[in-house]
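Subset of chains shown; positions unchanged.
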Amino acid sequence: MSDTTNTNLGSRDAILSVFEGFRDELDDHNDRRERLIKHSRDVTNLSKKIIFLLHRIMTDDASEGSGDGGGVGVGGGGVGDRSRALKAASKGREKLREVQGMFANVRHELTGDRFWRYQRQVSPGLQEYIEALSFAHYLETGKLIGYEEVQKSLSDDQGAPYFPLPLEDYLLGLSDLTGELMRYAISAISRRGGRTKAQDVCVFVRNCRADFEVWTPYFKDLRKKQNVTSQSLEKIEDAAYAIMVRSSEYDLSPDMLDDIVARTVSF
Amino acid sequence: MDVKDLEYVNDLLEQDNELREKIKDEVAELDKKTRTMSGLLNRIHSTPAEQMPALLGQVKPVLESCRTTTAAIANVVPPTQFWRWKDMWTNSLRSAVFAATMVGYLETGTLLTLPQVRDVLGIDPQWSDRYALAAEDYLHGVISLVNELSRLAVNAVTMGNFEEPIKISTFVKDIFAGFSMLNLKNDPLRRRYDSLKYDIKKIEEVVYDVSLRKLAPSRNQAS
């Protein structure tokens, strides 16, 4: 707040000096707002790159090595897919730490009541970060990341949050995840074991959509994002359907079918 | 989402909703008060100077009663969440600032400072992360004051008070000089600041009329 005196403003000079205080305050506010907008763009860009990185590792044939197979996370379907998912998650987390560092760097701009003042500026980057983080988390655990875990990722070593995580940004960030999962499922399909993976993602996204539906009355952007989720879900369902139809003509297990195809291609 | 997380999110949502309802109720209270004050202050345009104190005597108790509502809102808002909920009472608060500064002008002929308005409305500076008077809101209230004073300049003359416009003129020009020092974005404040120029122009026209009626020769002898 401005450092005005407590006497009436009876003269022009008094008014001018008071308004000088307002000017400094407004300039300060605008400059900070600008800095946070730029920061948010940077966070968005880096987060988008991380999402591409995760996709890249998951579709990279070269990294298809031997793995532990099975487990809670993603990629239980094919040999090596599980290890690939873990590799992706670990590489992703490494990069995500860079983003977390960026948030740590603006922590001082967002202390006290300031965070809520600048939430609209912080929000775009924050949501994109949550999208990337939750993608990595899904690859690792096959689950949706919890609110507290996201908040923890935005806290210092002592566990003190850089700023409070708005529920809205948390949910909208997660909602965007379904679009990436659709892309992931569709690319996976053309690969060995990808058919099972697509089914898993289908169930997962269907549940996301159901869970999020309850919250649509509370956040105006969520309705729109739910529509996108529905479209993504239909794409995954159609893909899963196509697999079923193709394989249903034959009396063989999916694995055996995969083997036959693999043999033909590498004749 | 696993059940624990689902419940966690639902709990947070529930808390926010309750909070929103509580604030809404308190703001409705504040709103009622500022509406009463606007109604009363609308009478300044037909109240002769000598009856002004009586009119202000009606406004001031309402103004003072705002302190209770202010405290009630401040009590409900959680620490650090001032800016989160602020939109809910911004309009009412700006009206309150208008009322306070108008009373201030009518009583003393000077502009109440932001801390003075804060005092009048009973906003404790220590609540700053829950309930505060932002510079922007103070400035909006002051612009409303000027808007209304340009009307008063006209109506004062109608009531035979030829000094008021001149007083208003000086007062408003000082305020305008203050506003000119700000660097504004293309936001509502900027648009309202632009409107100030028209108020000043109107007031100057009244001053012009009043000055010349007394001293200058007229082309037609209208009176």
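Each chain carries a letter (A and B) given by its place in the written order, and its residues are counted from 1.
Note that a contact is a pair of C-beta atoms (placed from the backbone, for glycine too) under 8 Å apart; a residue touches a chain by one contact, two chains touch by 3 or more.
Everything numeric in this text was worked out from a predicted model, so none of it was measured.
Q: One each is shown, so how many of each labelled chain does the full complex really have?
A: A x2, B x6
Everything that follows uses one rule, which is that only the chains that are shown with their structure count from here on.
Q: Using mean CA coordinates as chain centres, what's the chain A-chain B distance in Å?
A: Centre separation, chain A to chain B: 44 Å.
Q: Okay, in this complex, where on chain A does chain B touch?
A: Those residues of chain A that touch chain B are 1-2, 4-12, 15-16, 18-20, 22-23, 25-27, 30, 112-117, 119, 143-144, 146-148, 164, 167, 170-171, 207-208, 211, 214-215, 218.
Q: Per the contact definition, I'd like the list of chain B residues that touch chain A in the complex.
A: 1-2, 4-6, 8-10, 12-13, 16-17, 80-84, 104, 108-116, 125, 128-130, 132-133, 135-136, 139, 173-175, 177-179, 181-185
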